[in-house]
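Showing subunit A:
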Amino acid sequence: MNTTRALVPILQLLLVFVGGPLIVGVIRKVRARLEGRVGAPIHQPLRDLRKLFAKERIAPEHASWVFVIAPAVLMTSAAVTAVLVPMVSTVSPFAQVSDLVTITALLLLGTVALALGALDPGTAFGGMGASREMTIAALTEPTLLLSVAAISILTGTTNLPGAINEIIDRPGSVSSIGYVLALVALGIATLAESTRLPVDNPNTHLELTMVHEAMVLEYAGPDLALVETGSSMRLVIFLGLLANLLVPWGIATGSGVAELAVGTLTFGLKIGVLAVALSVFEVFTAKVRLFRVPELLALSLVLSFLGVITSVVHP
Partner candidate 1 sequence: MSRSAYADLLNLLAGIALVAAVLTLWRRKLIAIVRLLAVQGAAVAAVGILIGIDNDSATEIVLASGALVLKAVVIPLVLLRVVRRGSETRETEPLVNVSASLVAAALLITIAFATTRAVVSLSDSPEAGVIPIGFAIVLVGFFALATRRKAPAQLVGFLLFENGVALVAVLAAAGVSSVVELGVSLDVLLAVLVLQVLTARMQDQFDSLDLDHLQELRD
Partner candidate 2 sequence: MLLLLVLLPVVPAAAAAIFGWRRWVGWLGVAASGLVVVGGGALAVHVLDDGPATFESLLRADALSAFMVIIVGSVAVLASWFSVPYLETELVNDLNSHRRATVYAFLINLFIATLVLAVLADNIGVMWVAIEGTTIASAFLVGHRRTRNSLEASWKYVILGSVGIVLAFLGTVLVAYAAANTAGGGAEPSLSWTALTEIAPRLDPDVMRVAVVLLFLGYGTKAGLAPMHTWLPDAYNQAPAPISALSSGALLPVAFYAIFRMRVIADLSIGPDFARVLLIVAGLLSLAVAASLLIAQRDYMRLLAYSSIEHMGIVALAAAIGTPIAMSAALLHLFAHGIGKSVAFFGSGEIALSDDSTRIADVRGLATRRPAIAVPFGLALLGLLGLPPFALFATEIAITRAGFSEGLGWIMAIAAILVLVIFGSVLLHAKQMLLGTPDEGVRGVETGKGFAGPLILGLAAFAALGISIWPIQHLLHEAARTLVT
Partner candidate 3 sequence: MSFAEVSATAAMVVGAVAIIAAFSIGDARRRALVTGVLTALCGFSGLLAASGVLATGRPVHAEFPHLLPFAGLSFRLDPLGAVFVLAVGGVVTAAAVYGIGYTRDHLSGRSFQALVPAFALTLLLVPAASSMGTFLVFWELMALTSLLLVLAEQRRSPEARDAAMWYGVMTHLGFIALLLMFSLLAAHSGNGSFLAIERSSSSMDPALRSLVFILAVVGFGSKAGMVPLHAWLPRAHPEAPSHVSALMSGVMVKLGVYGIVRVGFGLLGGGPSWWWVVLLVLGAASALFGILQAIASSDLKRMLAYSTTENIGLILIGVGAAGLFTTTGHPILAAAALGAVLLHVINHAAFKALLFLAAGSVVHGAGERNLDRLGGLMRRMPVTGAMFALGAVAIAALPPLNGFASEWLLLQSLIHGADSQALVVAIAVPLAIAVVALTAGLTAATFVKATGTGFLALPRSPAAEAATESPRSMLVGMGFLASVCVLLGVGVGVLGAGIGRAVAAVGGVRKPAPFRVHGSTLSPPWQVVGTSMALAAALVLGVGVIMVLLRFLPSGGRRRRADNWGCGRTQQTARMEYTASSFAEPLVRVFDDVLHPDLDIDVTHRQESQYYVEKIRLRLGIKDAFEERLYRPVLNGIHAWGIWARRLQNGSVHRYLGYAFAALIILLVATR
């Protein structure tokens, strides 16, 4: 019986590791279609990764060990978060440890590692990317934590599987305006954290406007692959978190194998829908000027704060 429990983390890890690049492929495909282009096949990012892993490893001459270890730390934080966040089933050996506050801290660890890795080569663009990334991360942190607070106040616990079970069993306790506000704020934070369009244009080539891309300019070969997969895994984790909090039904609550299969399928479906919605949203919005981003994040902060206030007053 507990074999399936042990299976869940490995399944989730594989699912996210492979699903990440696939989702990026899907977003690019939908975007191309909407812009009237054929666009590359969905599994193109996977092919790119294979190519990158085959290349040789390069590092700037005066960079220190930080440059080398940064991609590995980013990848690990993403992997550990993937294992913790209940995507396919709420039953897993790490359920006790899977806590909303811990997850936000792990994601912050990944961002900090990447920023330090970007500063190490000492190029102007690395510094600029790191500075902007840390500014945005510093301003999204309160939003994340406040929405986490709102959710855990409503569901009574910060433990994620416990919260999801709570929502599944008693949807009534969550159906308050506070919950909606918290999720909207979480959505904005997701866009900012995974550097999607309104905050940063992922496929821009103009260095001055880049945030995420500017940081990884100096990485090549396997290091670049690690960074790319790490970033895409973080995107999937965010989308999974949003999906499970918004629409938790379909996640495996017991430990039966059939339930697990159903859970995986529904998770895949939910992520696909969200990815398409995201790319449709990206087509219609333009990148916001860097010094307008704090105002956007201030909006999400206020929303999440209101979420907390209303969820406190509500019960």
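Behind the choice of candidates: all candidates are chains of the complex that A comes from, given by their letters.
General remarks:
Keep this in mind: a contact is a pair of C-beta atoms (placed from the backbone, for glycine too) under 8 Å apart; a residue touches a chain by one contact, two chains touch by 3 or more; residues count from 1.
Everything numeric here is computed off the predicted structure, so don't read it as measured data.
This complex pairs subunit A in touch with one listed candidate out of 1, 2 or 3: 3. Subunit A makes touch with candidate 3 in their complex at residues 53-66, 68-69, 72-73, 75-77, 79-80, 83, 94, 96-97, 99, 101-102, 105-106, 108-109, 111-112, 115-116, 119-128, 130-132, 134-135, 137-142, 144-146, 148-149, 152-153, 155-159, 162, 165-166, 207, 217-218, 220-222, 226, 290-291, 294, 301, 305, 308-309, 311-313, 315.
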